[in-house]
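The complex appears here minus one protein chain, its other protein chains still in place.
For subunit A:
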Amino acid sequence: MYEKDGEKYFVVDSHMHYWQAGPETWVPGAEHYAKGWIECFHAYQGLAPAETHWPIEKFMSYTEDDLMKDVFQNGYVDVAVFQPTYLTEWYKDGFNTTERNAALGEKHPGKFIANTRWDPREGEDGLKKLAENVERYGSKGVKLYTAEWREGSRGWTLKDPAAYKYLEACRDLGIVNIHVHKGPTIWPLDKDAFDVSDIDHAATDFPELNFIVEHVGLPRIEDFCFMATQEPNVYAGLSVVIGGLMHARPKFFAKVMGELLFWVGEDKMTFGSDYGIWEPKWQVEGFVDWDYPSDEFSDYPRVTTATKKKILGLNAAKLYGIEVPAEFQLDSGEGTPAAREDAALVESQ
């Protein structure tokens, strides 16, 4: 929890990682990819305040102690959600798998939620594995990478009938949160991996599932916003938005936040630190202190303490059914949902 000026914030980090990426983990023959990938992540850390930068050695192989200290002890986080990224073709034991995350989570009861993943191209075997992971780790969410290349297949979309089978399975297994990575990718080479139209279809057909678009479709925020404003169960995952822009590009950060508050609304935006790329401490402190820098932003929705409480934790707590003590809850009537009229404006077109 974080406290400032007498206000108490319950913090849910809804998008973070526990990876291993040192040279000893690289798959022989794929070393240049493994090295390039982690160096690319490390460059993103360069967008944070200088005093929070890590040497590449720590960045490749941060430990359980580092994570517990950076995220919980110093970083104000109450509950953190692991989002797995496999990349087993480059890293021998995977970059950060459900198993590795859950093993850490089991040592710290109540601190973590271990999400899992699926890929519709894995057919019946994948469905079985998904059911096993839910049973074993209690996963209530998944992280999906639609643009992933696989054995000659050039990525997939949530519209695919095979994906619908998995979405139905999620519904039956009690998975409620579908985090979809719409952001920078490598393969497939000639498609627009940021295309979010598939989420539009799935969100309409599965109203009982929540679709959290991580990195808000950056760099295609506009496509994401046009879609999200019309779908009540589509959320903006702010990983990369706060970490990548708030410190390095404050003016663009203000504009992006203004647009998201207008199109998506404060009830459907969730904080994610993207740890180990960025530590949560400076992000939480900075976001609580943040407001539009000038009058130039006067026609964007206002940002209140309630806005920040929702974004930093209350919204994600609702998505994951995390119990939030009364002292962190909003007073009745505090916090007005945004974007409803604006959604009507778009739909009337």
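General observations
Here is the rule we use: a residue touches a chain if its C-beta (ideal position, glycine included) is under 8 Å from a C-beta of that chain, and two chains touch if they have at least 3 such contacts; residues count from 1.
By definition in this document, contacts and distances are computed from a predicted model.
Considering only "General L-amino acid transport system permease protein", "Anti-sigma factor antagonist", "Phosphate ABC transporter substrate-binding protein PstS" or "MIP18 family-like domain-containing protein", the record for the omitted chain gives "MIP18 family-like domain-containing protein", by its UniProt protein name.
The hidden chain makes contact, of the residues A:Trp37, A:Trp156 or A:Tyr320, with A:Trp37. One of A:Glu106, A:Glu222, A:Asp291 or A:Glu334 touches the chain omitted from the figure, and that residue is A:Glu222.
Among A:Ala163, A:Leu245 or A:Val303, only A:Leu245 touches the chain left out of the display.
From the set A:Tyr2, A:Tyr235, A:Trp263 or A:Phe328, the residue in touch with the chain omitted from the display is A:Trp263, counting the whole complex.
Against the chain not displayed here, subunit A makes contact via residues 32-33, 36-37, 39-40, 43-44, 46-47, 154, 184-193, 218-222, 225-226, 244-245, 248-249, 252-253, 255-256, 258-259, 262-263, 345-346, 349.
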